[in-house]
Every structure is written in structure tokens, then in C-alpha cells.
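Before any comments, here is the structure.
Removed from the display is one protein chain of the complex; every other protein chain stays in position.
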Amino acid sequence: MTQSTDAENKLREFVKFSATVTGFSEFDLWGTGQAEAYYETAVNQEGQEAIEKAMASDPSAVPADPVVGSIVKLWYVGVWYGPELAGRMDVAAWTAPGRSGAKPAVPDDSRPEGSRPWLAASGRHQAGEERAHGGDGREPLFVVSPDAYTEGLLWRAIGAHPSGAKAPGYGSWVNPPVFED
Amino acid sequence: MSVPEAEPAPDPKIKTIEELYDYLYKGLQLEHATLPPYLTALYSLHPGKNSDARHVIRVVAVEEMLHLTLVANVLNAVGGKPDLTKPGFVPNYPTRLPCGPDYFDVHLRPFSREALDTFLKIEKPPEAATEADRFVPVDWTALGLTSDGAPPPPAKLAELEESGTIFGLVPGDPAMRFSSIGEFYEEIIRGINHLEDQARQAGTTIFTGDPARQVTPEYYYSGGGDVIEVTGRDTAVAALTLVAEQGEGLHGGIFDSQDELAHYYRFQQLEKGRYYQKGDEPDCPSGPELNVDWGAVYPVKPDIKLADLAADPEILAAAKEFNQFYATFLTSVNLAYNGRPDLLLKAVWEMFRMRDSMNRLIRNPLTGHSGANAGPTFEL
Partner (left out) sequence: MSYDGTDQVVFPAGAATQTSAAEAAQGEWDAVVVGGGMAGSIVAEQLGQAGYKVVILEAGPGKDLDLAEYESYLSRFYGAVVKDNQSPYPFNPNARMPRSTDTMPVDPSTPRDDFYLVQEGEYCTDTTFTRVLGGTSMHWEGKALRMLPEDFDLRTKYGQGLNWPLGYDDLEPYYRKAEAELGVAAEVEDQAYLGMHFPKGYVFPMHRMPLSYLDQTVARGVDGMRVTLADDEYTLQVRSFPQARNGVPNAAYDGGKGFVPVGAVSTSQAEEGERCQGNTNCVPLCPVQAKYHSGKTLAKALSRGNVEIVTQAVASKVEINEHDRRVAGITVKKYESLDSEKYEEYTVKGTVYILCAHAIENARLMLASDMQRMSRSKLIGRNLMDHAYLLTWGLLPQPAGTMRGTTCTGGITDLRGGRFRASQAGFGVDIHNDGWGWATGSPYTDLVELVDKRGLRGRDLRRTLGNQISRQLLLAFMIDLLPDSSNTVTVDERYKDALGNLKPVVSFKIPPYTMRGAAFARKLATDIFEKLGAEDRTTYDKDSYSAVEHDGQWYNIVGGNHLAGTHIMGTDPAHSVVDHTQHSWDHENLYLVGPGSLPSIGTSNISLTMAALAFRSAGHIVRHLRAAKAPAVVRA
């Protein structure tokens, strides 16, 4: 690491906190190579104060701090879903690696009237080309980087691998799944 | 290879089938020994960057697996038994390989100009013009092993070989080593010819191995050359020639007999920033440009050992787990070479598991080694 010790400590704190909320070890989180990018993303999107508040929040509180949810999802799939998108199943469905077709069975009761944030990222807008910007410079929805996708923890949690990366090898799929713990 | 056909057939160093087994075992050891350094460099590359370097190193590593398989096929064909699980089979890095006029250290380290330089030395084409140049004396003093230049006593020598610290001496001749990998395989080919000639005169053959122990193309294929089923002298020579050529090129050219660019020249492309194409002369690639981003690399601590990880219990546990994966992988490959060729498919699963495990290690910063990351230790 090339940052000052203070920055290094903050990053280590972030990883430590992330380990508790994701259920993966600090080793696993560092092992994604995404720690710095995720910390930066969270801070840039929500501000230092909001991140520190989220890290200090009671994880069992109801309702939980939505920023914590954003951080968990970030580690799991590499997508930054801003806290305002918490619970948005429609947005989740559009961002999943869909193999073909539209997704007809997504309940859209959670979709606010007239809001279709995915449009900003679909159609002519592709990764690395252009992103939807809110007026305040925040971006409610983006993939942090191509490797953030492949480093998602979700795939390890389900005993699989991200669609399109980290293949397990020819014929390995004949065996029952193995869940690491 | 390097010796013109016109010269009288020199006295082969391999005179018994047991000596041939020893040489071929050494060949397995040698082919395998390049894997840990290549893999460490490969997975030290940041994801999404250095596509050219990634492909170059990946193909070479895949072909080293092919070489291992080809040598195993030869050993099986002459009735030997490959054993990749013997103590000392995996070297203790840094180690030394029997190639080139300079005796250099091979380290486990991240991709860098220094690492590339070592890779070039490993795969360097032979320069021996005469029979005498095929061997070079071992400089024991330079190695810091003796003060008077004489070989260490046999017991010490055995210990050094056992621990994997030195590597690639001429079997039975501790004062000498081969001037290139090509010469090492040339010696094996001479031995095979010698022993097979003798056997034929007696109405027998040295190719007495069970054909079912051969790894055949349905079990092994990749983009980088194909496995050769060894059934006799011609296929044995073809297999060993391919191993030597794929590293160093054929007859001084940049391609091997399968029209694959030799490893030395593959690596050289990264140094020169340009791909070779058909018709190019050595050292003068004229194909498309390629880019290397020397900075887009994780700073793996060179020659890392488990002992360096005391302050990082989670990393230590993962490094131990990796070594277990690696041992399992070698065991699977060994079973595949001992009558179960279908298990090579399973070995690939283990290789992919190792890939993921290595990636995690390499991205973990170490405590107390400022600016250095962890990595696989390959201590079995």
C-alpha cells in the first residue's frame, strides 16, 4: 500500500467491518483485490461521515442503516446500489447476469411511478461509456469495474462461480456442490 | 538437436534402463520446476490488465504441463513409473535449473523485468557447437557450497538434491551439468537409441510399458500442442524432441515442428513489445505491437515461505491450504500418469481451484512486510 498510515488504517477498518457484515473473512475480502476500490466507492458516494456512521451502527437494528446494505451488496456482486435503491427487486433483476430474454416475473410494486433507473444503463449506455448522474454527482447504480463483477462473493456463497469467469473445469458440474464455510 | 549428425556417435551417459529412468524422472522434475515461477508471475498480474503478458505466460505454463505429460508417456513406455510425489520433487525456491552457461537462481516472484529475464534464461536456446560444449562444470564455490571448488561429499550432495536446492546435475556425475535443457533431452534420446539398439540385437525392446498407461489426445488437449502417445522409439524421440523444441525452437528457428512459437521467443515478445509472425528471424519480431504494463502487478513477496506469515494467521491458514491443494493436484496428476489418464480432467479442476486460491493469496497485503503481498509458498 502506498497511502499514509491513516488511510491504510481506515481501509483496514473498513475491511474488518465488511468481514462482519458479509460473513467472509478479512483474508477473503482482501483476496478479491477490491478493498480499496470499494472503500473509495462507498466514501465517494455517501461521504466519509455516512460510512463511519454505518460502520458504527447496530447491525441488528430494525430498520438497519441502508448504507450497510449497500456495502454488503457491493461485496457480494460488485454493484453499487445506492441506499435509495434498497429493496428494489426490479433493479436487482435487471442487473443480474441474465442469459436471454426479459424478466417477466419481477414484481414491480417496489418501482416508484415513472422511475426506470436501469434505462440509464441499458440500451445505448454500456459499461465504461456513460453513466447516469444525479444532480449531486452521485450515481445510484453502477458496476465498480469489470473485475468487481468477477470478484463477487455471492458466487462463493452459493458454491459456484460468477457466470463467465473462474470456471471450475470440464465435467466438475457432475458432483454435488461444495459450500465453503 | 545441436550436434551435427556427421560427428561420430559419442559415448552415451545412459547405459542401463535404470539410468534412463533416473534421467526421465529428472526430466519430470525439471518440467515441473518451471510451473511455480510461471504461475506466480501469471497470477500476480492485475485482472483486466496485461492481456498480452497473461496469454504468453499462460500458454507457456500450459505447455509445461504438456511437457510433463510427454516425459511421463516416455517413462511409461519404457516400463518406468512416474512419481511426482517423492520428497524433493518440488524444488525449494529459489532453486537452480540445468540450463544455459550461467548458473542462475529461479525465484518465485511477481511478473517483472527480472522475472522475465529469468524466464528467458530458462528457455534459452542451446549454444553448444561441439560435443564438449554440451556440458559445463558446476562451480561449487560460486554456489557457496564449498570453498575449494570440489563437489561436496556424497552425503551432502544427496541432501542438497533431496531438498531441491540444486537441481539438474548430470545423474551420476556431480561435477557436471548440461549447458541447456535441449542437451539434457539430447542425452536421453541417445540413451534410448543406445538401449533400444542393444535390446533389438537381443531380440527384445525397451518399450515394454503397458499402452493403457499412455495419456492420449482425448484426455489431454489444449491450444498449445498435442500429446504424443509413445509406443516405440520413433514416438519417444518425437515426444522428447517436441519438449526441447517447444522451449527453444527448432534448428535455430523461432517455431517448433508443430508451427508453435517456442517459449523463448514467446517471452521475448514481451521484452521487445512486439509479436512474432511467420517468416520472422530470431530476435526480430515484426508482428503486431503488444503492451506490457509493468506496474499493474501485485507486489508478491519473493520466495515467500510459511515462516514469513506468522503475523497473519488467516493468510498462513490459506497458504497452508494452498499447499494442500497443490499436493492433491500433484497426486491426481501422478495417478493419471500411473494408469488413470482420465484423472487428468479432474486435475484440471484442482488447477482451477489453485488458481482461485493463489489469486486470493496474492491480493492480500502482509503485516510487517511493508508494501509486500502474500503468495503461494509451494512448500509441500
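For reference, chains read A and B in written order, and residue numbers begin at 1 within each chain.
One rule holds for everything that comes next: a residue touches a chain if its C-beta (ideal position, glycine included) is under 8 Å from a C-beta of that chain, and two chains touch if they have at least 3 such contacts.
Owing to the predicted nature of the structure, the values given are computational and were not obtained by experimental measurement.
J.: From the list B:P152, B:G287 or B:P302, pick the residue that touches the absent chain.
T.: Of the candidates B:P152, B:G287 or B:P302, B:G287 is in touch with the missing chain.
J.: Please identify which residue in B:D226, B:D293 or B:E379 touches the non-displayed chain.
T.: Going through B:D226, B:D293 or B:E379 one by one, B:D226 is the residue touching the chain not shown.
J.: Which residue among B:E159, B:D197, B:E218 or B:E321 touches the omitted chain?
T.: Residue touching the chain left out of view: B:E218.
J.: Where does chain A touch the missing chain, residue by residue?
T.: So the residues of chain A touching the unseen chain are 20-24, 59, 62-64, 66, 68-69, 72-73, 76-77, 79, 81, 86-89, 91-106, 118-119, 121-129, 141-143, 145-147, 149-150, 153-155, 157-161, 163-165, 167-177, 179, 181.
J.: May I ask you to list the residues on chain B that touch the chain which is not drawn?
T.: Spelled out for chain B, the touching residues are 48, 51, 55-56, 59, 62, 216-228, 242, 257-261, 266, 275, 277, 287-288, 345, 348, 352.
We adopt the following convention: only the chains that are shown with their structure count from here on.
J.: Where the CA atoms of chain A average out and where those of chain B average out, how many Å apart are those spots?
T.: The mean C-alpha positions of chain A and chain B differ by 41 Å.
J.: Help me check something: in the complex, which residues belonging to chain B touch chain A?
T.: Residue positions touching the partner: 46-48, 298, 314-315, 317-318, 345-346, 348-349, 351-353, 355-356, 359-361, 363-365, 371.
J.: Give the list of chain A residues in touch with chain B in this complex.
T.: Interface residues on the chain A side: 1-2, 25-28, 30-33, 145-147, 150-151, 166-172.
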